[in-house]
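Up next, chain A:
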Amino acid sequence: MTESIGIVLGKLAFVLLFVLNFGGVLTWVERKQSALMQDRIGANRAAIFGFRAIGLFHGIADAVKMFTKESFRPANAEKFIFTLAPAISVFFALIGFAVIPFGDKLLLGGTEINLQLAPLNVGVLYLFAVAGMAVYGVVLGAWASRNNYALLGGLRAAAQMISYEVALGVSIFGCIMIYQTVDLQEIVRWQGGYWGGWLPAWGVFLQPVGFILFLTVGIAETKRIPFDAPEGESEIIGYNLEYSGMGFGMFLLTDFIETVMIAAITVTLFFGGWQVPYLMPDGFHFPWGGTVELANWAVAILQVVSFTFKVIFFLWLQMTIRWTLPRFRYDQIMRLGWKYLLPISLANIVITGFLILMLK
Partner candidate 1 sequence: MSKVAFSQESLSEFERIVAQYPERRAAMLPTLYLAEKEFGHISPEVEVYVGELLQVPAIKVREVLTFYTLFASKPRGKLHFQVCRGISCDLRGCTKIIEHLQEKLNLNSEETSADLAYTLSEVECLGACETAPMMQLNDDYHGDLTTETVDLILDEKK
Partner candidate 2 sequence: MINVHDKHKPLTFIEKTYLPAIVSGVLLTSRHFFVNLTRHILRAFGVKLKNMAAVTIQYPEFLRPLFPRLRTMHRLTRREDGTPRCVACMMCETVCPAKCIYIIADEKLENPQIEKMPRSFDIDLGLCVFCGYCVEACPEDAIRMDTGILEISNYTRNGMILDLETMLSLEPMSSRYVQYDRGGEVVSADYIDERHRSDA
Partner candidate 3 sequence: MVKVTIDGIEIEIPKGTTVIQAAEQAGIEIPRYCYHPGLSIVGVCRICLVEIERMPKLQVACYTPATEGMVVHTNTEQVLEARQAVMEFLLVNHPLDCPVCDQAGECWLQNFYMQHALHDSRMFENKVKKSKALQIGPNVMLDSERCILCSRCVRFCDEISKSNELGIFNRGDRAELQPYPGTELDNDYSGNTIDICPVGALTDRDFRFRTRVWYLSETESICPGCSTGCNINVHHNDQRTYKAGGSRVSRLKPRYNPDVNEWWMCDAGRYGFTHVDADSRILAPTRSIGEEQEMSWGEAASEIMTKLREVISVHGKESVGVILSPQMTNEDLFVARRFFRDGLGLKHIDFEVAPLTTGAKDDFLIKADKNPNTAGARLLGVGARQGSGMTVAEMLEAARKRKLRALYICHHDLANGFAVDVVEEALTAQDLVVFQGPNTNSTSALAHYVLPAAAFVEKTGSFTNYAERVQMIHTAVTPLGESKADWQIFRSLAKEAAISVPYFEAEDVFQALTAEVEAFSGLPYAGLAGQGIALRDGQALPESETVVA
């Protein structure tokens, strides 16, 4: 135990604030970004003392509404599981962040702090495990509602998430084969190198196909458009049909947290995580010869900021995709998952392995 409890709590607070704030702000982003994409203005009516804050208060209004709304439970519902399901859902979405590194090492008063909540040497496996649990919240909630429509939605969710789980795992084998590690912090550090002295050795350049596969599967795991067959809120009705108030709110939040999660993992695996190009632990070393000396704390801050901006970019990208594409039909989702994504992932592994052997 190299870190004190205080430091762990501090990191915990940082990660939770990071994730939950992103989750909250995403509700606003979703409204505003879609509006901008569609030449609209977007939600802007919620005001405090006449101050509208370009619609930011709508998130607060949503939260107030969801907390104060009656949490309705159908008479026949499985009381315990029905109440528990949203919590399961949001819990497994949240704990994945424990292994995401948001910076390298920070020296604070002689203590070396690893900017990762849980330095787990099987981080990737842990992520798979957690992601695999996420479907439980959905299926349990749907089943406990004792509503046929909800149950059908839950079944669609289970089918979709399990199908894509396979492709999710397979799609990043290529990376792991290259990185030779499943510790996420190590993976990020691996990406600190340069090809030809100037191109950052980020996963996306090594595994472009793996990246596209992973992003696709990742979006599918968030159950958002174009993969929202489990929910289909506009017409086919989904697993959260019988939920209202904060139960519904938690399912909603889960989607956003998962979005942040996918963005964070993508960044970590394919975009060098907290890496800033040409930034070494002691400052910038540009390939053309210049150097900028920086203190350790400044480097740490730059790393965290870099990580944050990369995450923001992928949040934006996911949002853009969500507001660009229409929903896939259920059979299309299944066909895409099993007949395209999985075989291509497997082919990716074979080719990657072949290339690794060739280049050695």
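In the analysis below, contacts are C-beta pairs under 8 Å (C-beta built on N, C-alpha and C of every residue); 3 or more make two chains touch, one makes a residue touch a chain; residues count from 1.
How were these candidates chosen? In short, all candidates are chains of the complex that A comes from, given by their letters.
These figures come from a predicted structure and were not determined experimentally.
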Of 1, 2 or 3, the one touching chain A somewhere in this complex: 2
Parts of chain A lying in touch with candidate 2, wherever the complex brings them together: 33, 35-41, 44, 212, 317, 320-321, 323-325, 340
